[in-house]
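In what follows, a single structure is set out as structure tokens and then discussed.
Selected chains only, in their assembly positions.
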Amino acid sequence: MKRIGVLTSGGDAPGMNACLRAIVLTAHANEIEVIGFQHGFNGVIEQQYQTLLPYHVSGIIQDGGTLLKSARCQAMHTTEGLQRVADNLHDLDIDGLLVIGGDGSFRGTIELAPYYKGKLLGIPGTIDNDVDGSDFTIGFATALDTALDAIDKIRDTADAFERIFIVEVMGRHTGYLAVAAGIAAGAEQIICPELASELDLDKITAHVEQARKHRGNCSYIIVMAETMYQGGASALAAALEQRGIESRASVLGHIQRGGSPVGADRILATKLGAFAVEQLIHGAHLMMAGEINAKAGLYPLAHTGDKKKQVDSYLLRWQQQIAQY
Amino acid sequence: MKRIGVLTSGGDAPGMNACLRAIVLTAHANEIEVIGFQHGFNGVIEQQYQTLLPYHVSGIIQDGGTLLKSARCQAMHTTEGLQRVADNLHDLDIDGLLVIGGDGSFRGTIELAPYYKGKLLGIPGTIDNDVDGSDFTIGFATALDTALDAIDKIRDTADAFERIFIVEVMGRHTGYLAVAAGIAAGAEQIICPELASELDLDKITAHVEQARKHRGNCSYIIVMAETMYQGGASALAAALEQRGIESRASVLGHIQRGGSPVGADRILATKLGAFAVEQLIHGAHLMMAGEINAKAGLYPLAHTGDKKKQVDSYLLRWQQQIAQY
């Protein structure tokens, strides 16, 4: 293995730069050249790339975003696009390609396999933490603390006005972020797909009323995963208001993707980046480099989207039990 | 002067607790009792109050929100309400009342004067910084850094995707926060009432296109004061998209009101709280304790809403000149 490629794909996540740094430094130590493609797979198609040397990644361990930039790539859904990607990788003598991204990027990577002669390896980078084969994805820990910091601030105002707030966090098909942020913020209610496929206005209302019976007027925070209500937090606030429950909505939005990665993400990103290069050298193919029980390991790319990973149901049940007091 | 009252009114602002602490400690040193009313003027009407002693305010200098809670008070718009407030203050032998809040709270305070025999003093506490008679209001510096922290995070994603973001910040009738956050974030465009009374889609579009001509694809951030476009940042993003300019919206919302106050706010709050008690002792009435050119001073409450204070036009013009490069 003489030359490998790397790209970041899909929604950016804090720690992607730390991962790129680990990849470049590990490859360098193993005398392997690293080609970084820009804008995800688009950079392979458009031949936008650069050789990454240690000094390019010096000092980026703490930077949010991704120096390779990211993008979704429509062409990866077509035969022509996949062929083009493979051709360009072959032309550049890329022996293996590392794809840092989430579930969607991994599906594209699997699609590429029949066309490409080299090795393909995924590294889980997404704030959603919805990838099977790794306890945590790069970016989740930072997004949690960003969401938490925002909810703590909202709690100040909620306390001052003894008001109900609905805080909408990211996580399209999954409630990892909502559950973790809700538990950690001491939220009175958490609404996520794992608890119920549909949102029940009666239950929400009943819980608010019960809490106010127990505690008198007080702040009350609902943390909601982004797709749980048509129209989002604002629409839910309006619906509750029709039932006589005044509330405010706050959509945290894209701030959750940015920022300097926290320690846990930098360490995970470093570990998976170094491990992925080593495994590529050892011939791994169509696998994802993940971490389970604090140990780096390989997991078939084909199963990263199986959705077997569960949110912490112990804490979810506990939170429902105690949140009224 | 034996006993004074204090309340926090209107939107909460970081530093209100630091101000309460300074008031209680200064009054204590002058052997004056402090009665804290809860929920703004509602606490006077509903007789919800407590004596505030030094140990109540120990360790609150760094807390967001307000321990007295806040609220707007409808009754202050009626003769009966004002009379009730005055009666209750008289019954409690309150010789002077300190109102920490913004322009709306000060107007209510002025209305109260004909009914109340004691002294009335305002202290500017609002993140909007839209009060004449003080260079800065308590809470503005913290809100700026909160907004900035959010915009810096959004910049990470904007850079990764070379995308346009419209970030909506608070400030109902004024652009202080938008201008300061926009300058400090290096925003490519700032939209605020001080620049133009109405938003001009042609100008916005032209500026984006010019920037992209100069710099190629790149991130581009528009910071917008909250009332500048019907429907807010999301509606503006939709309107730009119709003109072929893809963009994302982010509404920072209530996170801007919360959080531990930064140093500048704690110092300002401490200074104005201490100064206000001293001036109350010296007989000040219907004045606001503000700070101009780093010096505490009194300003007529009746003129705090004159809207003569200006955003920094030097920097605004500079930003327009250079933002395209």
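So that you can tell them apart, the chains are marked A and B in the order they are listed, and the count of residues begins at 1 in each.
Here is the rule we go by: contacts are C-beta pairs under 8 Å (C-beta built on N, C-alpha and C of every residue); 3 or more make two chains touch, one makes a residue touch a chain.
None of these values were measured; they are calculated from a predicted model.
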**Request:** All chains share one sequence here; work out the copy total for the full complex from the 2 shown.
**Result:** 4
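Here is the rule we go by: only the chains that are shown with their structure count from here on.
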**Request:** Could you please state the distance in Å, as a whole number, between where the Cα atoms of chain A are centred and where those of chain B are centred?
**Result:** 35
**Prompt:** Along chain B, where are the residues that touch chain A in the complex?
**Reply:** 8, 11-12, 14, 39, 63-66, 69-71, 146, 150, 152-157, 159-162, 165, 248, 250-251, 253-259
